[in-house]
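Only a single protein chain was left out; the remaining protein chains are all shown in position.
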Amino acid sequence: MIGERYVNGAVLIGLIALPLWALSADEVFTITLTTRAAILALAAVGLNIALGIGGMVSFGHAVFFGLGGYAMGILAFHAQTFSPLDFGLFALPGTKSMPVIWLVATVVSAFAAWIIGLLSLRTAGVYFIMITLAFGQMFFYFAISWGAYGGEDGLSIYVRNSFVGLDTLMPIQFFGLCFALLCLALLLQWRLRRSPFGLALNAARQSTERVQSVGLNPRQLKLLAFVISGAITGVAGALFADLNRFVSPTMFSWQLSGELIILTIIGGVGRLMGPVIGAAIFITLEHWLGGLTDFWHVWLGTILLAIVLFWRGGVIGLLTGKEGPHV
Amino acid sequence: MRASRAEPGTGKRLMPSILIIEQILNGLQFGVMLFLMAAGLTLIFGVMGLINLAHGSLYMVGAFAAAWVAGATDSFILAMAAALAAAAAAGALTEILVIRRLYSAAHLDQVLATFALILIFSEGTRFVFGSFPLFLDVPQQLSGSILLPGGIQYPLYRLTLIGIGLLVALGLWLLTARTRIGIQIRAGENDREMIAALGVDITRLYTLVFALGAGLAGLAGALVGAIQSVQVGMGEPVLILAFVVIVIGGIGSIRGAFIGSILVGLTDTLGGVFLPEFFKLFMQSDAATQTGSALASMAVYILMGIVLIRCPTGLFGARA
Partner (left out) sequence: MSEPVLSTHGLRKSFGALTATDNVSIDLRRGEIHAIIGPNGAGKTTLIAQISGSLASDAGRVELEGRDVTSLGTEARARAGLGRTFQISALAMEDTVFENVLLGAVGATSGAWALFRSVIHDRNLTDHAMQALERVGLAGAHRTRCADLSHGQRRQLEVAVALTLRPRLFVMDEPTAGLGAEGSRAMTAFLDGLRVEAPILLVEHDMDAVFALADRISVLVYGRIIATGTIDDIRASEEVREAYLGEPA
């Protein structure tokens, strides 16, 4: 069996090496695929904090992914049409600057996560799953019916947003940005898990009574984790929209929420690199199986079923021979 | 499943009271169809403790079976029977192959496995029937409108749906309250070991309950299929609304599922029609339509939020 630390190192090195190789071999599409994987991994890191450490089975993380996407779409739309964002009392110009967009994506998703968390965390178990799923659907329909920003058709952004000192139109440079943010989020997850907060959150997943009896409030712990989780997934959404230069209500879809959970489980829920491995496998499957057959979801479903019924530790569990946290 | 908002033949500028009654009927129709979905979900959760995301797939299976049989035989009755049978059979088969391994599993495992089942069902159906929607016609005898007291023209088929929904609700109530199997079901909710000890074959009971829920979902899919197109992915939006219903009504409660369904059906339908009109009272027409319909799309979820704040386990849920 391999130590988890080596698995983690190998994954990160692989994630850098692949696009660099693709750059030298002029395989632009591979760079784009890897970027996609990095972004999905970032979104799943967000989910992993809520799901893997806090034990909150959120079936609505697409909400934050979509909000991040629309934060990008709306700001860039106003910048490219030179129309101000009208808030009634005051108006703000749009922007094409990535850092500003990321900040807005973070704040908006965190706020949404706070509201959704406040309501959903009044319950637990199956109720929590259903409620988060329902809120996801609410945002989906809202995006469809809100015609100002494209409604069902979504919004196209003509030119990728900018980052000081970089040419974001170069695929490898944009990948570099996404990879850097992913590493930052991984660092955050790692620090969180080792902090007093992470210790308490992890205990709250296992025993509410225990946490309460040492004077801590499990609901507040989970709420903060949910907010952090949503904010990270929101940034991923902004990057995803930038990658495609397009946002549409499908970013809010329940399928996306489901896929984020799948990613995390395949890789290894609650493990530091679980989301990254999961995203890499997911993109590989999508690309490879999708190339073989139009019906690749059947195979994805079968694999997933096999994992749930027979193979619960995910890839990291298999490689390290250690059981992961139970959610 | 959503009642279409501009019924042909019912002009918008009729007397408001007629419009209101008509929309209430639409909401009821939507609600009772939701109930067919929600009843199965809540029964399956109440008895087996399982959250079944693939319930929407069974709805779809019913609709496809009905469309296929109707195309082959031209008989609406046969089509409905086929829908019930196909969905119940698909349900029983899935229960035996997959679901029964999940009863004691964590909720996350149940969610994942039944999500996997959605993928398999959806793509399997796409493989067999293709990506284009099928159409199931309203039968000759039930097409057209009838005149209700008060001078309201209302489509006969929709009225039939309301009738069927209410009949099923009554039947389910009789089943759980008055029959042997209902007593076993209720006992199973309270204490698995106890009824196993009493000699009830719990494995068979579970398969039966699951098939019953699946059959109801299939029936709903087929009935609604006649006023909408039959296509892959039609089940999940309904499934999620059924979840909203259950959250509002309280998990495990058939009565809660009924009340919740009607509330959600009415809120969604009336909100969609009247919120844009309401905003027209003090906004420009375009903006009012947009704001109103955007808000209407959120109405049922806002309703859910309000119920959650007041009672976290739903209106008729067991107190945690």
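Here the chain labels run A and B in written order, and each chain numbers its own residues starting at 1.
FYI, contacts are C-beta pairs under 8 Å (C-beta built on N, C-alpha and C of every residue); 3 or more make two chains touch, one makes a residue touch a chain.
Nothing here was measured: the structure is a model prediction, and the numbers come from that model.
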{"item": "Among shown chains, those touching the left-out chain", "value": "A"}
{"item": "Selected residue (touches chain absent from view) among A:83, A:207, A:284 or A:302", "value": "A:207"}
{"item": "Given A:221, A:235, A:251 or A:265, the one touching the chain that is not displayed", "value": "A:221"}
{"item": "Touch criterion as defined above, residue of A:195, A:284 or A:302 at the omitted chain", "value": "A:195"}
{"item": "Residue numbers in chain A that touch the chain omitted from display", "value": "191-192, 194-203, 206-207, 209-217, 221, 325-326"}
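Here is the rule we go by: only the chains that are shown with their structure count from here on.
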{"item": "CA centroid of chain A to CA centroid of chain B, Å", "value": "31"}
{"item": "Residue ranges of chain B in contact with chain A within the complex", "value": "45, 51, 98, 101, 105-109, 111-113, 115-120, 122-124, 126-127, 236-237, 240-241, 243-244, 246-247, 251, 290, 293-294, 296-298, 301, 304-305, 308-309, 312-313"}
{"item": "Residues of chain A defined as touching chain B within the complex", "value": "51, 57, 59, 119, 122-123, 125-127, 129-131, 133-135, 137-138, 141-142, 144-148, 254, 258, 261-262, 265, 269, 295-298, 300-302, 304-305, 307-309, 312, 326-327"}
